[in-house]
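Here the complex is missing a single protein chain, while all its other protein chains stay put.
Chains: A and B, in written order; residue numbering restarts at 1 for each.
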Amino acid sequence: MHHSIEIEHLSFSYPDGHPALRDVSLHIAPGEKVALVGPNGAGKSTFLLHLNGILPAPAAKLPVTGQGQVTVCGLPVGQKTLGRVRAAVGLVFQNPDDQLFSPTVFDDVAFGPLYQGLDRADVERRVTSALAAVRMDGYARRVSHHLSAGEKKRIAIATVLSMEPEILALDEPTAGLDPRARRALINLLRDLPMTMLVSTHDLALVRDLLPRMVIMDEGKIVADGPTDGLMKDGELLEAHGLERPA
Amino acid sequence: MLYSPVQPMHIPDGFLSTLVSIVLWVISAISVAYALRRVGKDLGERQAPLMGVLAAAIFAGQMLNFTVAGGTSGHLLGAAIATILLGPWAAVIVMTTVVSVQALIFQDGGLLALGANLFNMAVVGVAVSYFVYTSIQKLARGKSWGVFVVGALAAWFSIVIASLAAALELALSGTSPANIAVPAMGGIHMLIGVGEGLITVGALTFLYAARPDLLHIGEAAPKGSAAVWTGGLVLAVILAVLSPLASAHPDGLEWVAEQQGFLDTAQGPLYNVIPDYVFPGITNEAFATIVAGIVGVVIVFGVALGVAYVQRKRPTT
Partner (left out) sequence: MHLHFLDPYQHRASPVHALDARVKFVLTLAFILTASLTPVAAWPVYILLLAVILSVEILSGLGVGYVLKRSALALSFVLAALPVIFTIQGQTLFTLPIGAWTLTASVEGLERFVSVALKSWLSVQAAIVLAASTRFPELLQAMRAVGIPRLLAAMFGLMWRYLFVLVDEAMRLMRARAARSGRGTEAGSRSGGSVAWRARVAGGMAGSLFLRAFERSDRIYVAMLSRGYDGEVRALPLPPFTGAGRLSLAAGLAFLGLLLIFGIAFWG
């Protein structure tokens, strides 16, 4: 039995020399639902990009420096495992307009399976079940631009569900949603069985949905524990730019 | 109306003869196919989203107009800035995308005429921009003022030369006499080009301040660019020399147009059954014309009304 995510001593600096991650280690068990919180610029998004090998950028050829080892689902992330890693980790970005780049919803949800090399029937089956999972059946022929923010977010999640990942990593999933769309999204995420790592400023979401909480600040993990316990520590939250939800 | 589809550089269908349209389609298709191969080889996977989004940005940028005087406004066309930002091959693809989508979705320029519009804006526009840009860049030796002077000149020349190409195409098609089309198109675009130049410099100033790395100042030119440079030079010289010449001797071009008009229809008439009649069975020409007109009108309205009637009787689906 392997961990879903194993990260050992991960450090990373951007080309301008600014260190984004400093000696980060984190283990997440299969099926665990974990929150990643911390102020803007703490390194949360950078951390998520390491999970499926976008960083440290072997393909983008950026002159960045990084060290440490990331292992997902027993696969050490590296040039050789990239394809399998990307199928195993579904990354949902903050702005759905960046994630939904195809003319129609169908094309976008089919993108991942198509690159996994599935045939037409399998691709269509995956698209149908992914759209059903985010309760957007019947949207396949719609044009992404004309959807509401909440609908776009759910389609963005479907675009990675169609790859049938073991791990779902979400960056600010509730940002910019109205209360009803936010509630619908939380209910949706609750029903998804996979391991989940959610980077967010929405501590009410963390309390409702994610039993474990990791606080990052200035590229380091400063706290890691059960959400209930950390939420009580008002001083700790305030020290890292967070606020206990009402 | 926010989006005005009327841009003098986008030739609609009907104004170019079939032969001119098809010849320019072939030239454009070959150029674009070659550019696609080069882009694939030189720039790799990173380039697809960049070119697609930049094409959208150029389209959106064309909406950023500014008042010039008396209700007219200047706005961007984009060939020069695309060339400066992406290099010639990717710029050909980006401009091809912009011009094609404009024709397909907004009827801004025709579909049969698309080959000619691609030739003017994506091939001539980019090649001339690139020729002017690299020549003056060399003189400036990587200094930053070079970027701005060059941006303005590349923009102006690309617009003016492309408009001369459009004028010559119209003259060759026998649609607009060269001695009128060339000075009119050229003159208007010498003014429009000033707006293009100013906006291009404004955009370059902004990018130079925010992300100078995007402008590749002083970097080595990509491989194969000598060919584009030469192409730009040749196109610029030919068009700049040919169009005043054609303008001064419109008869020459007209003669070509006539010849070509002859070629267009050289295969007919196939059946000379009723050569002298406008309408079969009626000898009086004026009368026959009127009958033909009435019959025509009846056909149009008959067919249209019939369709409308059938349409109404169909159960709503």
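Annotations for the structure displayed:
In the analysis below, a residue touches a chain if its C-beta (ideal position, glycine included) is under 8 Å from a C-beta of that chain, and two chains touch if they have at least 3 such contacts.
Computed from a prediction, not measured in an experiment: that's the story for all the values here.
Annotation: of B:L111, B:I136, B:V149 or B:A240, B:L111 touches the absent chain (contact as defined above). Set against the missing chain, the residues B:G87, B:G125, B:G146 or B:G195 yield one that touches it, B:G195.
Residue B:V32 is the one among B:V32, B:A79 or B:V228 that touches the chain missing from this view. For chain A, the list of residues touching the undisplayed chain reads 49, 52, 54, 59-60, 83, 86-87, 89, 91, 93, 95, 97-104, 107, 110-112, 114-116, 120, 123, 141, 143-146, 159-160, 163.
Mapped onto chain B, contacts with the missing chain fall at residues 1-6, 8, 11-18, 21, 32-33, 36, 39-40, 44-46, 48-57, 59-61, 63-69, 74-76, 81, 85, 93-94, 96-98, 100-101, 103-108, 110-112, 170, 174-177, 180-181, 184, 195, 198-207, 210-211, 214, 250, 254, 264-265, 267-271, 274, 292-293, 295-297, 299-300, 303-304, 307-308, 311, 316-317.
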